[in-house]
Every structure is written in C-alpha cells, then in structure tokens.
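Mind looking over this structure? Questions follow.
Of the protein chains in this complex, all but one are displayed in their positions.
Moving on, here comes subunit A:
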Amino acid sequence: MTDAPVIEMKGIGKRFPGVVALEDVSFACRRGEVHALVGENGAGKSTLIKILSGVYRPDDGEVWIDGRPVAFRHPVEAIAAGISVIYQEFSLLPERTVTQNIFLGREITRNWMLDSAAMCAQTRRVLDMFGAGRRIDPDALVADLDVASQQMVEIAKAISLDAKVLVMDEPTAALNEAECRELFETVDALRAHGTAVIYITHRMREVTRLADRVTVLKDGEIAARFETLPEPSAIVHAMVGRDISDFYAPFATADELGKPVLSVLGGSNDALHDIAFELRAGEILGFAGIQGAGRVALAMAIFGARPFESGTMTLAGDSVRFTHPRQAIRAGIGLLPGDRKGEGLVLMQSVRDNGMLTPRAFGNLFSSHRKTAFTDLAGMDRLLDQMEVKAASYDQDIRFLSGGNQQKAIVARWLALKPKVLIFIEPTRGIDVNAKSGIYRLMRDLAKEGAGIIMISSDLPEIIGAADRILAMRGGRIVAEHPSGASETAIMLDATGEQEAAV
C-alpha cells in the first residue's frame, strides 16, 4: 500500500458544449487498494472513468500508468494497458458459455483449432482465484447465470486480461443482499491479489465496508479526499453539501394512521402463497426481501397485472377482484414500476405527456388531449410545480431529466387520480442522494393526505428509515412483521431464513 500509484490522473479537465464536466481533478489508485469514488449523479464520476478507459480524451491534464504518461485514443488501448471497466450494463454474450465469453476475440488455438480444454482450465483457474469457482461452471451459458454470477464473469474476464486496474461502476445496482455480500468478498480477494480497484457507488454502506480511501466528486470538482476511512456522515456531507439528519421524513404518529384502506386475505397465485396483510390509510408499509421473494409479484397481483388466483382483497371496505391494471387503477390503486426506463417512462414524450398519460388513458379516446376528467394541462403543470420537477420546460422530452425528476413525473401521473393506495417499487433506484430524500418526503406527504403507501425496496436501510411497518417476504410468503426502525439484522434473518445471513 505504500508503493507508487498504478494509475494517476493529474489535473484532468473535460468540457462538453456548454458544460464543464470536470475541472482540475486528480485521482490515484495504488496496488491492492480499493479507492471509492463517490458523488451524486452528474458529479462527473462517469466522465472521469471514461477518460481513464479511453472513451473520452481529456481537454486538460494527463493520465499516468506505472509512472509513465499515456494518451489513449481508443478503449482497446486502455484495456491493453491493463485498465478494465465493469459497467452497469454487462457486455457479455448471453448465448455463449462463460469460457467463450472470457476468451472472446483472443481464443487459444492449437494447430488452427480452438483449444477448448486449455481455455476451460484457465477460466477455472481465474474463477477460483476469487472464490467464484464453486458457483460458476465454465461451460454454463451466460444467459443461465444469475446477475451476480454474470458480474463475476465480467470480473474474471478483466482478471484474465491481466487488469492492473479494475473499475467497478455501481456494481451492486442490480444485486440483492446475499449477492452483494458475495461481491464484497470478491473485491476483498481482488485487493489481496494486488489489483487496484476503483469502486464507484453512492451507497455509504459499501464505502464503509470496502474502501481504503475515498474521493468525493461534486459538480466536476474534488469536494473531499479522505486518506483513511471517514465517518459516513462526513462523506455524505461532502457529497450533498449538507447534513443528513433530516434525510428521512418522520414516521407516522398514531393519530395519523386511519382506517384500513387495503387488506388481502389468503391471496395466492403461482408466485405467491397465502398472502395476508392490512394497509392503513396514512401508513407507509415496507416490503423487504431478497430478489425473487415475491415482493414485485405481490405488487403486480394487487395491481391486477398478474392477479391473485384465490383469496380476497378489500379496498376501502369494498370487496374487489382485479384481473387487469385498468380495473385496479379505476378503483384507486397506482403503481410506480421498479424499472423506470423499461416500465415507467415513455422516454421520447414530454414531461407533461408522461404526467398526463394515466389521466388520458381514462378519458374518451377522441376528446381533446388538453383536458380529462381528472385534470387538465394547467392542473398537471401545477402538480409538477408542487413536486418541484426540475426541467427546462415541461415540453422537454423526459429522457433529458435526472432520475429523481423522472420519478416525480411518474408520481404526478397518479396524483391526478387521487389514488387510495400507491405502490412504490424501488422508488429511489439510480437516484442521487438529495433526490432520494425528496422522494421519501413525497411518500410521507401522500400518506399524510390519507393514501396508503406500499413501499418495495431492496435497499434495507431505506425501508427501515422510511416505512412505518415492515413485512419481510421469502419464497412468495410474508414471513414476519417488524416495527419501524427495526434492525437490519433482524429483517435480513427473516428475509433469507438463514442464521449466517446476519453478518
């Protein structure tokens, strides 16, 4: 850890038309070190990494590797120099095996024939190097692996390329708790192996678990640099420029909780078994669990997208049965999908059109798009104003907005209908810290106005901080109930059903 840095970026500056993306940023990483690079969305982290990996060229400054300056003209040159980046979207070929992916483009041959045995053996050796050998078969198809294993294949590919520097860009974004733990162990193994790891994240838990050093970027400049691991609050303070004390909104008080607005009894379908719970008006009810525990299936069942096959559901005192989302929406249920781009937004349409989508969907097909039974354009603008959606104009395509502002526009879609129940699936995924806080407050405000809120999240600290009551799910069942502010360990234990889960 005392040796000279493997890579060093000196005084990097990068400008795009109209924006300074990076200004005088210096950053170094040594062998066997995990250097966390944190910052909000738009802080410049990805731009910095794209310069390091040869995607962009810097306007100012230099990149040094092993004490020599380099100027990459193409990502391939960076890879050859020993820099591997693992992006959030994987670059694996799903219909090829693990080995074929790792040796893609540099297959080992003997007598002009592919030497599968040699490649397979090397793959096994690389996988074993960080303990992935026991869970990944070199001959398995990548498409058959879970997300965590696919990520390990990416890492194995980087190692087999002899990467001196491994950059991981928010590697836990798609992982559940158990998979995260495996990833952390992998990173530990890489550090022990002497790889320099640059770890990009905005989750404090990961920083405290993994980092040796921390650099905070804000608005394209270095906001803080910590040579030893600081208190998380110091990092957050540097990131957002304020204290975190009021990060979550206060829990509901007893008199803020109203009558039960939604209850399910004995709800079952192919993914869910004997679901029973009650949601009260004014309450935020959290659903915790690992991926595949049935939380999203439950949301889709309530919403009528993948209905319950048996059991009863009561909404505001009326017995209901939904077989299609339109029935659920008409009865007063709204849903914010977990995959914002894939399931939530119509990206090429304006902010206003995204907000008006649901009101229009319940209007007459052939009547004017300016006015529906629920709201008109002016009303939608007021809703968007109220939620402080930041856009150059509400006529702007929504794809240009940040994640937090996009999420608010989807909320506006439902608010116009004044729903009795709102289901938030992963409401803060991919949203920066400041905007997260805004979403928690928004959920609390909606609850105070009398809606029942269901919150589904894989981010345990946020469920604990935001929900008034937490139900843990496992294998399609609700297995336990926890009060607000319960301990992470206790919930994890129920969610995984294993003792060892309590790290």
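As a working rule, contacts are C-beta pairs under 8 Å (C-beta built on N, C-alpha and C of every residue); 3 or more make two chains touch, one makes a residue touch a chain; residues count from 1.
In this text, contacts and distances are computed from a predicted model.
Only one chain is not pictured, and the protein name UniProt records for it, out of "Autoinducer 2 import system permease protein LsrD", "Decaprenylphospho-beta-D-erythro-pentofuranosid-2-ulose 2-reductase", "Coenzyme PQQ synthesis protein D (PqqD)" or "Transcription initiation protein", is "Autoinducer 2 import system permease protein LsrD".
When the omitted chain is restored, the residue from A:345, A:415, A:433 or A:473 that touches it is A:345. Within the complete assembly, A:402 is the residue of A:263, A:291 or A:402 that touches the hidden chain.
One of A:26, A:323 or A:367 touches the chain omitted from the figure, and that residue is A:367. The chain that is not drawn here is touched, among residues A:30, A:45 or A:157, by A:45.
If you put the missing chain back, the residues of subunit A touching it would be 16-19, 21, 41-47, 50, 220, 303, 305, 325-326, 329, 335, 337, 342-349, 353, 356-358, 360-370, 372, 391-393, 396, 399-400, 402, 413.
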